[in-house]
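The complex is shown incomplete by one protein chain, all other protein chains being positioned as in the whole.
We call the chains A and B, going by the order they appear; numbering starts again at 1 in every chain.
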Amino acid sequence: MLIDIRSLSLKVGDHQILHDVHLALNAGEIYGLVGPNGAGKTTTIAAAMGLLNREGGTISVLGDDPGIDARSIRARCGVLPEQNGFYDWMNAADYLGFFARLYAFERTLREIQERLTQVGLEPHPRQTIGTFSRGMRQRLGLARALIGNPELLVLDEPTNGLDPRGRREIHNVLIELSRRGVGILLCTHLLDDVDRLCHRIGLIVHGRTVAEGTLAELIQKADKRTRFRVRLGGPLPKAERGPSHVSIVAEQGDWAVVDLDPGTAPAVAWRELLLAGWPVVEIHAAGGGLEDLYLSLTEDKAA
Amino acid sequence: MSPVVVLARKEAGELVLSPRGIAWLLAMAAALSVFGLLLVGNTELSLLDNAQVVYDMAGIVTALGALLAVVVGNDSIAGERERGSLMALLLTPISRAGLVTGKMGGLVIAWVLMFLIAVPYLWAVGSTGQNLVAAILGVALFGTPVVLSFGLFAMGLAARLGSSRSSLIATLIALLVSGSPVVLGPSLRQSAIGRMFDAINPFSGAVNAFDSVIIDSQPIAAQAGRLGLTIVWLALATWFAYSGVRRLAR
Partner (left out) sequence: MRARALAVTAIMACAAASADAAPLAIELSPSSANPNSPRMGDRLSFQSIIRNDGKTPVEGVIAWISLVQIDKGKEQPVDLEDWSAHKAVTIPTLAPGEAIRTDWPMRLIQAGMYRVVISAVSRDGPGLTASPFADFAVRQKPVVESARVVPIAFGLPGLLALLLFWRWRRS
């Protein structure tokens, strides 16, 4: 396990910021850390990187305790913090070369150019960072996080300031990295990014982890009626009773909108549909997805 | 290459290659130019006054060097924090001690540049007088620990205070208090409090050493006590900087 955080509590000054945070990230996994503003996401990252002392709980990052050997962790991690400033007088290549040397790597100019190309950044060699747009700066920050070939990437709002094409490019980079075994901790407000990228999600509210798992697990645990759209390959069979655990809400041409009973696992519901003779072609979540889950969980905790 | 050296080179580059750093050096040179030009054409100066001019110039170079070090030291921590670039540095494997040492390297380079700018001015006003070489050596020997002390003090304070402006103002006030003997003159320093202040003030140590070497033609070796005072303050300021940066984040 690349990151294993259990029952983390942390104070900053007199303020108890984190009460009980859990997080588990494996190699090759993209973990989405989501939560409202001020929930403690950035503080959790800071504790994992050894920037803040924890009060209670345990943290293991790449096998090390950041309270004991933070430098060893930082040497193997790439981090893109939310507050992302640069040295405006440098050009991109010099900037990456500087950080590569801080990580004790000597990168050739060609390797640096490849890293810049990887994140979709190809500035003029003499163009200084001070002239970069916000999106270019964000890409440069990501290139900096990748410069040391890290085992673990920690990204705080990595697609901030990027247009849809740019976001898609970054998504592809992250998916490719996870396929190569890099663990990625993704802290973001953009639920679309989480939905598209993340294998697992952790939801923090008021310094506590209120939900953790795959999207399907979380939706299942939410204990609410969930709604799906089912595309049918033919007419619904006529039967006295419909499939168990499923209620038909509406029929729209080839599509049927169904609600699952509370506590019903989707897999169980689909088996019932098939046993009932439904010609199921594909199934999509229709409402009750991540956004609804997020809003319901954060609303409950905020109340 | 050691991360400390990498960081020191970056800090030096920031001073030499960034418009902000060059503007600071330009301001220092302009101040020395104003002082030098005020002396031109003054035919009433005696030979003794020429020594006084070199002594005054040496004091001004040290004061300006300390001012530059305060600005650079404050900017290297508080300025970077406000520009958002400090976090990326803290997240690298460089140790906190290495971070301070690297940034101190930047201070050293800033002072070396300031000194190199000042030498032509010292030569221009002092070449016809006495003890020019001793003056240049004196500025190097006594000015260096004083300048670095203020730079490190600025770094330590910037790490502790949340605002760049607050830490800069506080450090400038400390510099003003320390430099007050130069402004107040010898008569006000003759009181018991004045003498006590002179005895512990590193700036006074440097300025009094300049007086002895440039005006009284005493050997530099005889100023060992004053040099010791400046080095003690350098050690204290170094500890202050290291302990402050350790608080920023582990």
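Everything below uses one rule, namely that contacts are C-beta pairs under 8 Å (C-beta built on N, C-alpha and C of every residue); 3 or more make two chains touch, one makes a residue touch a chain.
Just so it is clear, the structure is predicted and the values come from calculations on it, not from any experiment.
Trainee: Which one, A:28, A:130, A:213 or A:242, makes contact with the chain that was left out?
Mentor: Candidates A:28, A:130, A:213 or A:242; residue touching the omitted chain: A:130.
Trainee: So which of B:8, B:71 or B:125 would be touching the chain we can't see?
Mentor: Checking the options B:8, B:71 or B:125, the one contacting the hidden chain is B:125.
Trainee: Which of these, B:30, B:200 or B:222, touches the one chain of the complex that we don't see?
Mentor: Among B:30, B:200 or B:222, only B:30 touches the chain that is not shown.
Trainee: By the contact criterion defined above, which parts of subunit A meet the unshown chain? Give residue numbers in ascending order.
Mentor: 88-89, 126, 128, 130-131
Trainee: What residue numbers in subunit B mark contact with the hidden partner chain?
Mentor: 17-19, 22-23, 25-26, 29-30, 32-34, 36-37, 39-43, 45-50, 53, 117, 120-121, 123-125, 127-129
Methods note: only the chains that are shown with their structure count from here on.
Trainee: Which residues, counting only subunit B, touch subunit A once they are in their complex?
Mentor: 1, 3, 6-7, 10, 13-14, 17-19, 80, 83-95, 249-250
Trainee: Touching residues of subunit A toward subunit B in the complex: what are they?
Mentor: 46, 49-53, 67, 70-72, 74-75, 77, 79, 81, 83-90, 98-99, 101-104, 106, 141, 144
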